[in-house]
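Sharing a structure, written as structure tokens. Questions coming.
Excluded from the complex is one protein chain; the other protein chains are retained at their positions.
All chains are identified by letter, namely A and B, in their written order; residue positions are counted from 1 within each chain.
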Amino acid sequence: MQEYEVIIIGAGVSGCAAARELSRYDVKVCVLEKEEDVCCGTSKANSGIVHAGYDAPVGSLKAQMNLRGNEMMEKLAEELDIPFVRNGSLVVCRSEEDMPKLRELYDRGIANGVKGLQILGREEVLAKEPNVTEEVYAALYAPTGGIVCPFELNIALAENAYANGAEFRFGTEVQEIRRLEEGYELVTDQGIFRAGFVVNAAGVYADRFHNMVSGRKIEITARRGDYCLLDKSAGNHVKSTIFTLPGKFGKGVLVAPTAHGNLILGPTAIDIEDKEGTNTTREGLDQVLERVGMNAKNLPMRQVITSFAGLRAHEKNDEFVIEELEDAPGFIDCAGIESPGLTSCPAVGERIAGILRERMGLTEKKDFISVRKGILKPVTLPKEERARLIKENPAYGNIICRCEMITEGEIIDAIRRPLGARSLDGVKRRTRAGMGRCQAGFCSPRVMEILAREWDIDIRDVTKSGGASKVLAGTNKDIL
Amino acid sequence: MEEKNLICINCPLGCMLTVAMDGKKIVSVAGNTCRRGDTYARKELTNPTRIVTSTVRVLGGSESMVSVKTKEDIPKGKVLECVRALKDVVLPAPVKIGDVILEDAAGTGVSIVATKNVQ
Partner (left out) sequence: MNNQLSADIVIIGGGPAGLAAAVAAKKNGIDRILILERDRELGGILNQCIHNGFGLHTFKEELTGPEYAARFIGQILELNIAYKLNTMVMDISRDKVVTAMNREEGLFEVRAGAVILAMGCRERPRGALNIPGFRPAGIFSAGTAQRLVNMEGYLPGREVVILGSGDIGLIMARRMTLEGAKVKVVAELMPYSGGLKRNIVQCLDDYGIPLKLSHTVVDIKGKERLEGITLAEVDGRGKPIPGTEEFYSCDTLLLSVGLIPENELSAGMGVELNPVTSGPRVNESLETNIEGVFACGNVLHVHDLVDFVSEEAAAAGKNAAAYVRAAKETAGRAAERASFPAVRLTVGTGVRYTVPETICAERMDEHQTVRFRVGGVYKNCYVSVYFDGERISRRKKAVVAPGEMEEIMLTKKQLMEYPDLKEINVRIEEA
């Protein structure tokens, strides 16, 4: 049995933000994650958008977290050495009739405290974004909208929490939570854990854990979003994030550049029964392709390099639930964190740490390390420095991923650093090796070699994403 | 009299050939557009043969596998047996193109040779 003061269930962006904020204090924290890595659920498959904050209802926790998260993101990105761009966002209105809705959005944004909002006329919009649909009538412009790399944000939060003493247990699935006289006992497939306080950041499964300890049941629905990703050659198609005026199901389909210069289209919003249902469907992808035409034109659809689907953890009251349960003291929910969850995560972490600080009487550490150094990207260095780097470490002269120009040095760094990559996807999310236009066709055999060498395992045991996802089945003629 | 159908492989036209056979004897070939179809059908139905290519493990070389082939074509029915005969073959490096890897593969009288240089 293992004991901690706080156990966080889930190493997604909310769980890791909470872990990082808690690691400012003198407290023994452990994050339990059922997958082999951080960022394997909702956090890995979303738009990567930092929302300005005009969507959520005035006075809601969502609105509050969104604004605060957006405001914090700049400094956080700097501290954690991750890409973040305030590229601005536009909500496209296509007819005069819809103008009241656009104004409503503007008014809500103002009431929520969003800065710099402006309603732009057709010509202003087209001057700003020539590839917006010809049918644009007006648009709401929010200069504080941004884009961030969700993988790097999640990974960086975890690494920084780890550097400050938070522990992480991967491949550890919580199966049962028992209430003790003081605190909780968590039965996992890797043994029993105990903690006085539990943070439930389990994404689409947050209802399961909540309902294990509370009489007031909640329900989280998995709401699937299908996306298409285009090659970097299409990344300049738009500069801002382009939304359509919200309809019944969220914000419609957006077109946006990603923090790494691809173009992303999506998502759909399809409620499903299966909380593991991250499969795209024909209908879903067709819907993306159909709807994306509502806000942008001339999209180079031949440049699609991949499609994927993610699940939002939708709570039926459409609100974030971040609070200690009244009927389960010491159990803190972090549930229903759907859009704008990524934007909000810094604030969500802060709020959870705040709740625990009060309840536990935590004191700040003197030696908190606020900065984390990302994986060194030689491509960002001036030529001379890059040449020097290769001289010092020739692995930085060996390109493994041709499409994204990722070197062996970066891949080794991704594997060797704390909470390092164990699988092809782990390497991909940390370095972008395999994320380019050939989608790992050329580099996967070589990344597998490096993973096998660095972890000292047989190459046949290398996985795509942990568990049973082995890439190779055997050797030539082995069963002939 | 028996009729057999096969597709001619000589060009993209892919003529559907109909061959009339009397036991093992070919009586006529129909459906071909050119003479190559006739020749192909007669060979393929009386004595079909294939060149077989495969890989063999190499120890201590710059590569872990070396590609190999049957030096000449072998009867089609012997292909799998021939590949199985390579299952446990391991070669020490270096290997040169043309090196004989296995003689008389699967009793065909044909040897298997390396098709790549491995240092």
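Note that a residue touches a chain if its C-beta (ideal position, glycine included) is under 8 Å from a C-beta of that chain, and two chains touch if they have at least 3 such contacts.
Keep in mind it's a predicted model, so treat the numbers as computed, not measured.
J.: Which residue from A:118, A:175 or A:476 sits in contact with the chain not drawn here?
T.: Hidden-chain contact among the options goes to A:476.
J.: When the complex is taken as a whole, what residues of chain B touch the one chain not shown?
T.: Given the touch definition above, chain B has residues 6-14, 33, 50-55, 57, 63-65, 67, 69, 76, 79-80, 83, 97, 115-117 touching the missing chain.
J.: What chain A residues would touch the chain not displayed?
T.: Within chain A, the residues touching the omitted chain are 228-229, 233, 276, 278-282, 284-285, 302, 304-308, 383-384, 386-387, 390-391, 394-395, 397-399, 402-403, 405, 437-442, 444-445, 459-460, 463-480.
The working rule: only the chains that are shown with their structure count from here on.
J.: Measuring centre to centre with CA averages, how many angstrom lie between chain A and chain B?
T.: 53
J.: What residues of chain B sit close enough to touch chain A in their complex?
T.: 55, 57, 65, 83-84, 86-87
J.: Under the touch definition given earlier, write down the residues of chain A that touch chain B in their complex.
T.: 476-477, 480
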